[in-house]
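One protein chain omitted, others in place.
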Amino acid sequence: MNPIENIQAYVPTSIHFSDLLQFAILLLGGIACLVFDAVSTKEVSRKYLPMIAAGALVMTMASCFFNILPPPTETFIEGAFRSDEFGQLGALVILFAFLMMTTIMPSLVKKRNLPAAEVYSLTLFAAFGAVLLAIANELLTAFIVLEIMSLSLYVLIGIDRKNAKSTEACFKYFILGAFASAFLVLGIAFLFGATHTTFLTEMAEVFKAGGVVVTEAVVENGVTIEPAVVQALNPMYVFLGFGLLFVGMCFKLTAAPFHMYAPDVYEGGNTPTVMVVATSSKVAAFAFLLHVLEAMSHWPVFTQPVIFVVGFVAIVSMVWGNVAALVQVNFKRMMAYSSIAHTGYMLVGAMVYIALPNMLEGEKLEMAMIAVRQAILLYLAGYTVTSVLSFGTASYIDGEDHMDAYRGLIFRKPAAAIGMAIAMFSLVGIGFTPPTIGFMGKFYLFKEAIQYGFVALAVIAVLASAVSAWYYLSLVVKMFMREVDDTQAVRLAGTRKESVKLFSFDSMTRIILFASSILIFILGVFPTMFISLGESLVYGFTR
Amino acid sequence: MGESIFEANLILSLFLFTVGILGVMWKRNAISLFMSVELMLNAANLAFVTFAFQHGIIDGGILVLFIMTVAAAEAGVGLAIFIALFRVRRHLRVDEHDMLHG
Amino acid sequence: MALVIYYVLFGITVLFALGVLFNRNTVRSAICLVGVMAALAVNYLIMRQEFVAFIQIVVYTGAIMVLFLFVIMLLNLREPEVMPWYLRKARFWGGALSLVFFFTLALAVQVWTVSGVTPGAIENEAFIKESGTPEVILLSTLMITKYVAPFILTSILLLVAVIGAIVMAKRYDEDGQEIISEEEVS
Partner (left out) sequence: MPLLTLIIFLPMIAGAILALTMPTKKMKHAALGVMIVDLLLVLYAAMTFDWSGTFVTEARVFAETIATTFQHREHLPWLPEFGISYTVGADNLSMIFVILTAVLGIIGVLCSWTSIVHREKEFYFFLLALQTGIMGTFLAIDIFLFYMFWELMLIPLYFMIGNWGSKNRIYATMKFVIYTMAGSVVMLVAMIWMYYNNGAYNPQLGVIEYVRSYSYEIMLQTQSGDHGTFQASYFPFLALFIAFAIKVPLFPLHTWLPDAHTEAPTAGSVILAGILLKTGGYAIIRYCIPLFPDASISFAPLITWLSVIAIIYGAMAAIVQTDIKRLVAYSSVSHMGFVTLGIFSFNPAAMSGAILQMINHGISTSGLFLAVGMIYERRHTREFKEFGGLATNLPIFAALTMVMVLSSVGLPGLNGFLGEFNILLGSMQNYPILMQAQDDASWAAAMGMTQYTWLVALGATLGVIFGAVYLLIMYQRVFFGKLDNEKNKGLTDLVPREWGQLAFLAVAALAIGLFPKPIFDAMAPATRTALEPVARVLQMEVKDKGYELAVPGVVIENEEELLALGE
């Protein structure tokens, strides 16, 4: 059968858009925001749009607790999506940051006079793109949802167009994002050239077989004729494709040495969007990277060089991120470099993930891969919760981003200072701060690395995180141990005095901040709660 | 002629891509920068079509169509961003955009 | 004959690409980009991807590039690039690295394809002739079956792009009200 006949005989099997119903809520919410804005006045829409957006997010999050997506063994919508831990549990993590964003946004919209409808609908569209990217099984679909997410976030970063810094951040984010997209697309092209498909599950089959099976196995007269022609994989195309795709993803993940835009974007962008860029987009991009790696890791030739590359990027990210963060005086820039370092830690997990198929097989391999995915997701969840707490507190107490603005915060807003300190302790992670999610996430991650023999890398990682203690703790020093100095030029954080109505969006912000600081400890002491939630959602029972 | 076109087109694609990278590195005007990115996307399209042609898989054409759409969307947003940037800064010279540094 | 045409085309594409890179005038640079795109369209035609070639002309050359030129004209960006690129060390090394990147890859592609690992070439043309189905029908069939998810999602992407473009490009007064008509930026 030639390819043309293949196409003519193509029978669609699984075009059930109901599979994506829970995520379509976000889409409907986004459109509802636009429609509502069109039929109401500015004040009314400013008041109710956040509620619509938050409502859509909460509904989606609630639906994530039910076993809605098909199990990981099945793909859906013609193989374009496949759900695993990152499907529902990852969506929860992603949407958590977006929910926080919608609760902080109203005050920003009011203060900077931003177009409300566009802000909230783009937020929801970005969330939609992110959750779909986390379950994408087809490279082109992944690219398109990545673009949905990215385009929304580009605009949201620069939504305050009267602010030159914000617009400049938006511009830098956009140009580097588009640049990365181009790498991604060429990478996809070469992978397509090598494997003749863009579907990751099919690609995995190709890698397992070591090449493209051109003719099917047929049974003639009781004799099985083996698949006749196996087009050997062209290693050049695979490595070129993977390399370009990896570079593109490194841009999205802000892994060094492709991180140069991150500090500028974090500094210039508005805090809620930066929070989402740092967390949700990273979760989604990591999910996609892991799915690609999973498909490709079945090819033995692939393992060694890619372990080397990913390990190199991980080490560079950890070292560079942490060292550069040491000298920062701007809170958001510091968080940018710290985010680079955190990507580095997670890439250690990704590296273990590639190495697994060469070490284990059968059921053990399955279990080990699930364990590594869970470890990375736990780390991402911890990083998300912690970043939500730190960025959320930063935007809640509303001061300049200069670190000196935080001097003596404990005397002005003790609760905010304690929350920020908890976030900083959790970000330090390993060492010093045991019962926090930051610690447990790193423990899970490095445990996997040590188990499979990457002890030296684990040592580098923990030493890098010991270095990171310096800058996180110096913020704590500023908040707790320095008196307020009247001569300083910065506008202090936490000096805003305004009454907060109960059940307004500001109080919602506080509730989420409080919940995150509690979550940091709960997940820190019982990380298995999170893991087993994922297991029951993904593997517990099938539809 | 398939064989030679195939190779030549892949090399052409890589060449266009490299030119795009160089453009992003060298150009100082935001629009030129973005045009270089478009060039890179075109290079990817060329690679797709070449592979599709070589292996007789029609899917490559579809992928190219989608990528073109994405490029169009990206261009729309990007140019809007440039206009916004121009409004606050009155120019689009990249290396003078240095408010953010640390 | 076809090969000769192809290599002429190859040369034209390369020249136009270099033109994009080295033209200091943004408008000329854009026009060179149009040239590259048109040349690529012809290239697609040679590879018997008529529909893609057509779309390439319509979407890229027709829409995107016009958008570019429109913006360039709108923002009056015809000023030349002032600083010569070769004076900047970072740019020099970046360029050198990129060239190394290109030559390595090109060499690698050459080596791998020549050394017999090339997938067996299947003449696309032959298949199309054989089946008698126009390419457009094949493409559209695939688009609403196998690639239905990207197809649907593309519409959302376009929606996002429209919202984004509007929100970034439209002007607001101090109260955040949209300014419908106003004299152009001086």
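Observations on the structure shown:
Letters are used for the chains, namely A, B and C, taken in the order the chains are written, and counting of residues starts over at 1 for each.
Basically, a residue touches a chain if its C-beta (ideal position, glycine included) is under 8 Å from a C-beta of that chain, and two chains touch if they have at least 3 such contacts.
What you see is a predicted model, and the numbers here were worked out from it, not measured in a lab.
Hidden chain, full complex: it touches shown chains A.
Note on the undisplayed chain: of the listed residues A:Thr13, A:Gln304 or A:Thr528, the one touching it is A:Thr528. When the omitted chain is restored, the residue from A:Gln22, A:Ser121, A:Ser181 or A:Thr433 that touches it is A:Thr433. The chain omitted from view is touched by exactly one of A:Phe128, A:Phe425 or A:Phe530, namely A:Phe425.
Panel shows chain A; residues 425, 430-435, 443, 446-447, 450-451, 455, 458-459, 462-463, 465-467, 469-470, 473-474, 477, 480-482, 527-528 of it touch the chain omitted from the view.
As a working rule, only the chains that are shown with their structure count from here on.
If you draw each protein chain as a dot and join the dots that touch, every dot ends up joined to every other dot.
Chain centres here are Cα averages; for chain B and chain C they lie 6 Å apart. Each chain gets a centre from the mean of its Cα atoms; for chain A and chain C, those two points are 29 Å apart. Computed centre separation for the pair chain A/chain B is 25 angstrom, with centres defined by C-alpha atoms. Residues of chain C in contact with at least two other chains: 105, 109, 113, 118-119, 122, 127, 138, 142, 146-147, 150, 154, 157, 160-161, 164, 166-168. Touching two or more other chains at once are residues 2-4, 7, 140, 144, 147, 151, 154-155, 158, 161, 170 of chain A. By the touch rule above, chain A contacts chain C in their complex via residues 2-5, 7-8, 10-12, 15, 17, 27, 34, 42, 77-81, 113-115, 118, 121-122, 125, 128-129, 132, 138, 140-141, 144-145, 147-148, 151-152, 154-155, 158-159, 161, 170, 212, 214, 229, 231-232, 234-237, 240. The touching residues of chain B, when paired with chain C in their complex, are 1-12, 14-19, 21-23, 25-29, 31-32, 34-36, 38-39, 42, 45-46, 49-50, 52-56, 58-62, 64-66, 68-77, 79-84, 86-87, 92, 95. The residues of chain C lying in touch with chain B in their complex are 2-3, 6-7, 10, 13-14, 17-18, 20-21, 26, 29-30, 33, 36-37, 40, 43-44, 46-49, 51-52, 55-56, 59-60, 63-64, 67-68, 71-72, 74-75, 77, 81-83, 85, 91, 94-95, 98-99, 101-102, 105-106, 109-110, 113-114, 118-119, 121-124, 127, 135, 138-139, 142-143, 146-147, 150-151, 154, 157-158, 160-162, 164-169, 171, 185.
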